[in-house]
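Missing here: one protein chain of the complex. Every other protein chain is in place.
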Amino acid sequence: MFTAFVFYLFAAVALAGALFVVLQRNPVYSALALILTLFAVSGLFFLLNTPFIGILQILVYAGAIMVLYLFVIMLLNLSREESILRAHRLQRVVGTLLGGLLLVVVAAVAIRQAGPGAPGSVPGAAPGTAEAVGRALFSDFLFPFEMASILLLAAIVGAIVMAKEDLR
Amino acid sequence: MTITLSHYLVLAAALFVIGLVGVFIRRNAITILMCIELMLNAVNLTFIAFASHMNAVDGLIFVFFVITVAAAEVAVGLAIVIALFRNRDTVNLDELNLMRW
Partner (left out) sequence: MPDPNWSQALRTVAPELTLTIVALIVLVLDLVAGRGRKGALAAIAVVGTLLALGWSVSLWGERLVAYGGMVVADNYSLFFNIAFLAITVLTILLSTSYLRREEADLSEYYVLLLFCTLGMMLMAKGLDLIVIFLGLEILSISNYVLAGFLRTRLQSNESALKYFLLGSFSSAFFLYGIALIYGTTGSTNLGRIAQALQANRDPGPLFQVGMALLLVGFAFKVASVPFHMWTPDAYEGAPTPITAYMSVGPKAAAFAAFLRVFSQPLAAMQGEWAVVLWVLAALTMTVGNVVAIAQPNIKRMLAYSSIAHAGYLLVPMVASGELGTSSLLFYVLAYAFTTLGAFAVVILLSRKGEAGYEIAGYAGLGYTHPVLALAMTLFMLSLGGIPPTAGFVAKFYIFSAAVKAGYIWLTVIGVLTSAVSLYYYLRIVVLMYMREPAEESSAATLTAGPLVTLAIAAFAVLLMGLFPGSIFTLAQSSVFGL
């Protein structure tokens, strides 16, 4: 019962935050709403017995990535009101319809296939600890881990190339 | 009343779709990027829900990498936005009509 309450609380916050991100004119508010959603999703990760990823979500996403967003928004002084919804009307309608369709399909299928009896989490077992993730990361997933390091290097080089004032 | 895997999957689908619709209806590059973050978060939630359901660790590892990739993408994406802003005082995609559709 308690789990259900916490789930619905976090789910409601996450959805509300997400809607705010999309419907808010001011990008600063959008970013703040996104942080709210990220925290709520992180809470769901804890609920699913994966505390390590939950903490990672807060540290990396909410902590680092969102700060970068806010920094750039303020650096570029984008906080003034954006004329929202200037996209082509057709594009708006098509996007919303496609999105709605996807939601209906996935939801229907998920409810049917996963079934009501399937437990949301397995209590007791804890694959989500830092130890479990670390072990897997440095054994079975060593190669992707190395790939991620190259990815980050490429991103660093790329970001410097794009953003630095004078490269010579 | 128990919370099942389906609950998580439907929630994730809803988050994904909200982000998806946002990408279609918004015109500000940074807001679009944030909508894409929403979509990625929905993906993470799906992965974690499945991994927890199967009691397996590889889904978590995938999320670990998705977060890494998201960080890298944001760094590069915002750098591109800054470079664009230097040349032209906008990040609004409607005002970028140098090239036709």
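Order of writing sets the chain letters: A and B. Residues in each chain are counted from 1.
One rule holds for everything that comes next: contacts are C-beta pairs under 8 Å (C-beta built on N, C-alpha and C of every residue); 3 or more make two chains touch, one makes a residue touch a chain.
Keep in mind that what you see is a predicted model, and the values were worked out from it rather than measured.
Colleague: Taking the full complex into account, find the residue in A:36, A:60 or A:148 that is in contact with the omitted chain.
Modeller: Candidates A:36, A:60 or A:148; residue touching the omitted chain: A:148.
Colleague: For chain B, which residues reach the chain that was dropped from this view?
Modeller: Residues touching the hidden chain, for chain B, are 9, 16, 19-20, 23, 29, 32-33, 36, 39-40, 42-43, 46-47, 49-50, 53-54, 56, 58-59, 61-62, 65-66, 69, 72-73, 76-77, 79-81, 83-84, 86-88, 93, 96, 98-99, 101.
Colleague: Give me the chain A residues in contact with the hidden chain, please.
Modeller: 105-106, 109-110, 112-114, 139-144, 147-148, 150-151, 153-155, 157-162, 167-168
Everything that follows uses one rule, which is that only the chains that are shown with their structure count from here on.
Colleague: Could you pull out which chain A residues touch chain B in their complex?
Modeller: Residues of chain A touching chain B: 1, 3-4, 7, 11, 14-15, 18-19, 21-22, 27, 30-31, 34, 37-38, 41, 44-45, 48-50, 52-53, 56-57, 60-61, 64-65, 68-69, 72-73, 75-76, 78, 82, 84-87, 91-92, 94-96, 98-100, 102-103, 106-107, 110-111, 114-122, 125, 127-128, 132-133, 136-137, 140-141, 144, 148, 151-152, 154-156, 158-163.
Colleague: Under the touch definition given earlier, write down the residues of chain B that touch chain A in their complex.
Modeller: Chain B residues touching chain A: 1-11, 13-28, 30-31, 33-35, 37-38, 41, 44-45, 48-49, 51-53, 55-58, 60-61, 63-65, 67-76, 78-83, 85, 91-92, 94.
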